[in-house]
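Only one structure is covered here, and it is reproduced in the block below.
Note that one protein chain is taken out, while the other chains of the complex remain in position.
Naming follows writing order (A and B), and every chain is counted from residue 1.
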Amino acid sequence: MAEEQQTKAEAKPEAEEKKKLTIVVFAGELDKALAAFMIAATAASMGIAVTMFFTFWGLNIIKKNDSKVKNKGFMRKMFGWLNKGGSKRLKLSKFNMMGMGTGMIKKMMRGMKLPSLEDLMTMSHQMGVKMHACSTTCGLMGLAEGDFIDEVEPEIVGAAFFLGEAVESKSTLFIS
Amino acid sequence: MAEEQQTKAEAKPEAEEKKKLTIVVFAGELDKALAAFMIAATAASMGIAVTMFFTFWGLNIIKKNDSKVKNKGFMRKMFGWLNKGGSKRLKLSKFNMMGMGTGMIKKMMRGMKLPSLEDLMTMSHQMGVKMHACSTTCGLMGLAEGDFIDEVEPEIVGAAFFLGEAVESKSTLFIS
Partner (left out) sequence: MAEEQQTKAEAKPEAEEKKKLTIVVFAGELDKALAAFMIAATAASMGIAVTMFFTFWGLNIIKKNDSKVKNKGFMRKMFGWLNKGGSKRLKLSKFNMMGMGTGMIKKMMRGMKLPSLEDLMTMSHQMGVKMHACSTTCGLMGLAEGDFIDEVEPEIVGAAFFLGEAVESKSTLFIS
């Protein structure tokens, strides 16, 4: 009996702790973005609280598709032009083949009635997935809150915020 | 008082929880596959229960080396041909140099009597490492259970299965 009680008590923190997942999205490729949001949306549908933290190339996923980031300085202008971003501009990390492979995958996904990246992002948002942009890399790339899609309402936060979430999470994935 | 006791009891399950490791293998390169299976085999030898979840390019690692996946449709046929897979066809993520770098690493590993990827996979399997293929990406790439090596006996499972494992694991690694 005493043992049984102990077992019950033990179980408790587990259940609550299980409820949190943190995902750092460092990569900005279509396949990795799909993996990140498939996991996020599935986790949210299971009642897990999901926090996503976008940094470096991952910021491209949550940039507005029609954004016109106005960068100051030649280098940042050039870099911003090369690194335009927006979910519709993402490419596969393999077999992009000048966009042909990427287009092929998107067509295959449509053919199978799989949700697109944009659908997964909307679903994740609707199910309460929280998305944040990394302040340091935003600063480096000259990005401000207005450059990110309204739909996901990202807040720009620092690494300390992400770490605060990570230490409270059951799992932290780093998608690079 | 009662609450306090409970708190003490709560602390316990941690120790047991330590016994589980989940690895998502998203990448399909030789070096990353080696890292994944070195960790899996070592963890298993330490008594840690390991679950591996292969998705996207990671599916290539567990494909049969002599597989002839019969894909329907031109796009999937072409994609399947480009993305053939099988542990023996994997390349280094860096310095592949048309296969020369990859061959060099394999030769160096043999020279040092290090286990090959295939050895590590067999060892992992024998020590009870569980390997699963992601249902969504299997569907996308037109893969079924028969396309994967018998030795590892993967079961095709969804993201919810992986998340169920992840929330019970002490650590979850995402190898991309």
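The working rule: contacts are C-beta pairs under 8 Å (C-beta built on N, C-alpha and C of every residue); 3 or more make two chains touch, one makes a residue touch a chain.
Just so we're clear, the structure is a prediction, and the values are computed from it rather than from any experiment.
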- Item | Interface residues of chain B (partner: the chain not displayed) | 4, 7-8, 10-12, 14-15, 18-19, 21, 27, 31-32, 35, 38-39, 42-43, 45-46, 48, 93-95, 101, 104-105, 107-109, 112, 114, 170-176
- By the contact definition given up top, give the residues of chain A that touch the hidden chain. 13, 22, 24, 26, 28, 55-57, 75-76, 78-79, 82-83, 136, 139-140, 158-160, 162-164, 166-169, 171-172, 174, 176
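Everything that follows uses one rule, which is that only the chains that are shown with their structure count from here on.
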- In whole angstrom, the CA-centroid distance of chain A from chain B equals 22
